[in-house]
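For reference, the structure I am asking about is given below.
Left out: one protein chain. Kept in place: all the others.
Presenting chain A:
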Amino acid sequence: MKKGLLIIIMMLLLGGCWDEAQYKDVTIVPVMGIEKDGEEIKTIFSFPTFENGMINYSTSEGKGFSTWNARYDANQRTMEALNLAHLEVLLVSDNLAKKDIYEPLDMFFRTPKNRITSYIAIIEGDMEQYFNLPEDVNTDVADFYPELLHTAVLYTFVAENTLGETAKILREESMDLSLPYMTLNEKGIPTVEGIALFSNYKFTGKTLRKEESIAANIMKDNLGKHTYLTYKWRQKESPITIEIISVHRKIKITHDKIDLNYVIDIGVDEFPKNGLYKNDMRRETENFLSDEMKRDFNKVIQKTQEAKSDIFGFGRRVHAFHSELWERGDWQETYATFPIEVDVKVRMKRTNILD
């Protein structure tokens, strides 16, 4: 009895706190950037600091031959240990992504304490500029990027791309990765510009911009909470803004072509011309929208084929059901030249309270 008690007390005292990480001894890093700097990898961390009851923001940089190495380097000049368990956004520069996106990301998937539900985005140009926001933004990096990307996802500008999703798609031969693409506008404010297209592990340098990326998300049936598209009705006579309510898609794959059949339910959110209560007007508008969307979709298909990037995952079905087609060679090569036909039918479900 006594011996047992002694053993238990010793176990507690000697073994106690073995994986403790006091929260006050670590620095939480909500935003991290990785870029290529010559042959080395450069990491930038943005984090809040807490002093005298105030929250301030600070950045720290590190260089090394790998992400972990660079992070380690940054740790040597940061007051408290950098903790990536709270990572909200990971920014990767395009020059690094063009080489191989997986290599710098590997460290995130190995240790269980890392957060893999953080957003990942590709940036254009110099990483440092993205960590020095102009005065106009009036908020800090650590808050800005998470909110920015969250809004982009809500409004279907980009799909919800997390680190975990990224790794999943990267490992798959039959589907290609697409990540949010950010640029700086003329005032130096970071903007979610569209989608960066990947072919296998590499960023192709080709992107889908603005409406194209929304169209791509509609084609994937990957809608956010709100999806709006604006067209010029009857050659600029009147603008029309529609909200996508739901997308029904049918994919038919044969050995010589892919047929894409979309039925899209929409609501009208802006249409100063009015008159949608008339049947012929309504039909005309539906037909107009069908044609416009079909053209947009075709443009998206064309761009992805140029980039040899099957972001829609047609390859999955081909792999599963059309082995003859799959075995024709590298799927990305096959996809680039494969005929794809798109057909869109728009159904106006809501005209909202005016009509």
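In this section, contacts are C-beta pairs under 8 Å (C-beta built on N, C-alpha and C of every residue); 3 or more make two chains touch, one makes a residue touch a chain; residues count from 1.
Here, contacts and distances are computed from a predicted model.
The UniProt record for the undisplayed chain lists the protein name "Germination protein KA", from the options "Multiple sugar transport system permease protein", "Na+/proline symporter", "Germination protein KA" or "YCII-related domain-containing protein". When the omitted chain is restored, the residue from A:K63, A:H86, A:R282 or A:K299 that touches it is A:H86.
Which of A:K113, A:K225 or A:H255 touches the hidden chain is settled by the complete complex: it is A:K113. Summary of contacts with the chain left out: across A:I7, A:A21 or A:L154, the touching residue is A:A21. Touching the omitted chain from chain A are residues 12, 16-17, 19-24, 26, 28, 30, 48, 50-51, 53, 55, 83, 85-86, 88, 113, 115, 146.
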